[in-house]
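This is the structure I have questions about; it appears just below.
A single protein chain has been omitted; all remaining protein chains appear in their positions.
So that you can tell them apart, the chains are marked A and B in the order they are listed, and the count of residues begins at 1 in each.
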Amino acid sequence: MAQLFDPPAILGIKLFLIAITLAIAAVWVTFYKALPAHSGLLSPQQPIPFSHKHHVGDDGIDCRYCHWSVEKSSFAGIPSAQVCLTCHSQLFSDAPILEPLRESARTGVPIRWVRVHDLPDFVFFDHGIHLAKGVGCVECHGRVDRMPRIERVASLEMQWCLGCHRDPAPHLRRPQDVFDMASQPPRDASVRAQLASRLLSEQRLTDCSTCHR
Amino acid sequence: MPPVTLTRRNFLKLGAAAAALASGACSRPREPIVPYAHQPEGELPGVPRFYATAACFVGAAEGMLVESNTGRPTKVEGNTAHPGSLGATSVHGQASVLGLWDPERSKAPRRRGLPATRGALERDIADALARFRDSGGEGLRLLVRDASSPTLLRQLDRLVKRFPRVRVHRWDPLHRDRGREGARLAFGRPLEPLYRLEEAGAILSLDSRFLDDHPYRLNYARQFARARTPRDGQMCRLYALESAPSLVGAMADHRFAMSVPAIEGWLSGKNATYDTIFKDLRQNRGVILAGEALSPQAHALVHRLNAQLGAPVSYIEPPREETQPLADLVEAMRKGAVGLLVILEGNPAYDAPLDLDFGAALAQVPLSVHLSLYEDETSARCTWHVPSTHFMEHWSDARAFDGTAAIVQPLIAPLYDGVSPHELLLLLTGEGKGGYDLVRETWRDTDWDGALRTGVIQDSAFPASPVTPRVSPGSIPSQQQGWQVRFVADEALLDGRFANNAWLQELPRADSKLTWDNAALLSPASAKELGVANGDLVDIAIGERRLRAPAWVTPAQADASVTLPLGYGRSRAGAIGNGVGFDANPLRTRAEPWNAGGARVTKAPGRHEFATTQNHARMEGRDLARHVDLTHMDSFRKERPRNSLYPGWPYDGYRWAMSIDLNACIGCNACTIACQAENNIPTVGKDQVIAGREMHWIRVDRYYEDHRTLFQPVPCMHCENAPCEYVCPVEASVHDSEGLNVQVYNRCVGTRFCSQNCPYKVRRFNFFDHTPKDESLKAQMNPEVTVRMRGVMEKCTYCVQRITRARIEAEKQGRRISDGEVITACQAACPTNAIMFGDLSDEKSEINRAKRSPLQYDLLAELNTRPRTSYAARIVNRNPELKDG
Partner (left out) sequence: MADVAAPLRRWSYGSVSDKIADIVLARPTHWLWFAAFGAASLGTVAFVGAIGWLFVRGIGIWGVNIPTAWGFAIANFVWWIGIGHAGTFISAILLLLRQRWRTSINRFAEAMTLFAAGIAGIFPILHLGRPWFFYWLVPYPNVMELWPQWRSALVWDIFAISTYLIVSLLFWYVGLVPDLATLRDRAASRAKRIVYGLLALGWRGEARHWARFETVYLLLAGLATPLVVSVHSVVSLDFAIDIVPGYHSTVFPPYFVAGALFSGFAMVLTLAIPLRHFFRLHDFITDRHLENAAKVLLACGWVVAYGYFIETFTAFYSGDEFEIAMVKDRLLGFYGPVYWTVLACNVIAPQILWWRPARRSAWALFAVSLVVNLGMWLERVMIVVQSMHHDFLPSAWGNFIPTVWDWITFFGSIGFFAFLFLLFVRALPTISIFEMRELVMEEKKP
């Protein structure tokens, strides 16, 4: 009886199987790469094209001027329209791009900024304690003073948080440097040790209950 | 279980589930971030602020500090400075915050049921007043529920000045008129006794319920607990004669379940027990407390006996009330002599005495205005319904039982188009002021800021008046014998004002552990005699009045008497409260507000399904809720954890632990509901409670053991060798470096293995999606605590969010958390300080002191779980000369 599959057919079948395997692998990789943490869209359009580069980099305004509660609260604080207007009632007071700002102040309807650093609701991050322990703004937010439009530089994934919580020493700055965009963690091992000594045990820093409640 | 339909949400859920299953990942939608347009003064987003205020639930003010998160009141805490609180809160105080956010609150004024404007109301009232002007207010009537607010009294005076003929009536279904009348008999004046239970060596409670629904309950509870702590082998002894199950009876060393006539008979007619008890009272600075159900004469007699005993009691005089009883009003209404009736809160159409037939009379009134939080039974019968503001929305003031005044300050602008009683009265008094100005004016010459800050107005308590009771108060009238019907305020719903409050509906009642129902309480003997079991229906008839109600059998009930809790069977309470339970008011008359004799009780066909959170009442010989006799305290058996071959957990920092003193716990459930408020715990509904799926993180177990009711609050034990931890396949249940058994909701996949292996069964599971859907209810959520989704296990966390906050503050200042800095929600609410929490590694901490007590023991210690939560046994102080009770 005649051979059901001639050699070419068999070859075809084998190639087909290999192709399927490769296809699945390819899909998986692209899909994994497409997870938010790795994708673009880290720097969305904002209702007002606010430039940290200009305000921080050029004008040298301290972070705390606008994010006033960053040391006292878990929440860094987003400036109210009033705060912006302390300057912008004088400067560019009639610039059309600032119209949403003036309108907000007028109507009392807040501006809806797009959240760039968005943690899941079951994660409880506290800005205050991180600053108090010497984790500078740059550590997570990057060189904001060079960002014309704010963008996310860190993945904000759990493994990224853990990376620091497991070995904090290299990420700690001197208390006076935490708001300094240009500052670097001290090289000197003894200083590092001294900074790290103010922390709780690694066990405590990596407990689930440290961030999840 | 909610109706099984494929609604849009379900459909979407299916889609979501499918997507999740397919992809295994889901990217979150972009959240906006919304700053203030105008930053409020001193507001710090992410840091809660506390405001002192007060509210009346049982006739007198309970001081409280309300937590506000970015302008949202989310949690009630007690106010240590306030005598009506002493730092504790009642279940009603805790639940009141849910009332604020109840989406079913009345939102706009209605005229004959149709939406109308405030302007129209003002016109209507103005027209009516114009007619009264020359008649001096003839036909203008007010009905108030309680007139303890100084500002309200001031406004009433002003009103009387403007309309000399105006009449103000008062009706509070939980009134205390009999006590007042008794005092009048004894002293000629309506004085209020203020007991110093702390000093008492022995207490005789004659159906007094001083821990249940007394206006001073929180204060008395604290004093009682102090009196019950043994000092050099001595401690206060409690005798309780009670006609209905109460916390007092549950705490008593000698408890006698007797009907009201029996108690009064016992009080007059001498007998052995009487002599023994009074001997004890005389020897140990005893004091007698009489309950409202007793006749005025009995009250008067008790006052005289207390004088003879030299009991620790003083008498205070509330400001005399210019109010007339409800009956006069109804009479006038029938005669058509009432032109304008303004009802400030209360719900008389539902709870007025049956024989008055208030509803019918109300129909005779041409213009009636009803101010209330909900559009209730009375609103439906009035010309106008005006939504009232919640006490967290308006300015007012209130007096504690001892007279100490407090400012009621708003935490939030009125959510809906409501007015406060004061503002409504302005329409009558014709002053052009706001609520704030009125209250401010009342307390013109007091330290206003101080009052707001501390929550009390200094030295505003009523002075004690030295009085001696008359010799002969008159003999106690003999009451009808036969079956007795006892009316009590439901411990959760009170007179029904909390009927639409899901937290209180689902709060297990202290004795019956019933939720979502009231029941006709019967004693085992009576039930046997009638041949009824739990859930069987009984017919209760007094003369022509009759009522059908499901029976519940409890050993705490007196024979041949039935207790009917009030506040149920509402028809216009809201979706939650409507049609729940039965309405006992149809049996309640003016003459017999608390106890009616000569009733007929018979078994009726049919059954009713109850939802109880505890199906088994006995300990089956297991040594769980322990008690020890005062004289044998040293013999108390206390397991020490056995040594182990395995190394323990290494701890370098804090070691949190809890101790629960069963000798102090009165089973009031404040902890349960405080925990619910703090930790975003959902209510699940009656059917789910029946299915055994209630969510309370701390439950109060109730056992009946040798004629005694034992309470045992059971939160998570936070075991050192936790059975829940090693069975979880995904590390959602883990041990943290401070000894907490952490439950990581976002890691939990819901195998429920942990609950299976938990010997205390304190874990709770989200069998369905119970997250709040309504925006208003979402606003009540505590932002510090994750809202758990469906399919996730949860349990007591020792209020880890409070620990974390304290730790962060301490770390910022580079110090350790000091003792007493972390106070769990249950601990804060507890009126008797039964719950102690703290750090074991701090040798001097309170918790260590508590743990050193010889009465400490671990629950199920033989399992070697080594719980961090331990108990101190209850101490029983029986009178050796008294055998029975």
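In this section, a contact is a pair of C-beta atoms (placed from the backbone, for glycine too) under 8 Å apart; a residue touches a chain by one contact, two chains touch by 3 or more.
Please read these numbers as outputs of a predicted model, since none were measured by experiment.
Within the full complex, the residue among B:His169, B:Arg570, B:Arg588 or B:Arg763 touching the omitted chain is B:Arg763. Only one residue in the set B:Arg231, B:Arg320, B:Arg444 or B:His616 touches the chain that does not appear here, and it is B:His616. Residues 1, 4, 6, 10-11, 13-14, 17-18, 20-21, 24, 614-622, 624, 688, 691-693, 699, 701-703, 712, 714, 723, 726-731, 747-753, 755-757, 759-761, 763-769, 789-793, 860, 863 of chain B touch the missing chain (whole complex, contact as defined above).
Residues of chain A in touch with the missing chain: 1, 4-5, 10, 13, 37, 155, 157-159, 162.
Methods note: only the chains that are shown with their structure count from here on.
Averaging C-alpha coordinates per chain places the centre of chain A 46 Å away from that of chain B.
On the side of chain A, the complex with chain B involves touching residues 31, 35-36, 44, 69, 72-75, 77-83, 104-105, 107-115, 118, 120-122, 124, 126, 128-129, 132-133, 198, 200-201, 203-204, 207-210, 212-213. Contacts from chain B toward chain A in the complex involve residues 23, 25, 27-28, 30-39, 44-47, 652-653, 734, 736-738, 740, 742, 744-747, 784-787, 797, 800-801, 804, 808, 811-812, 814.
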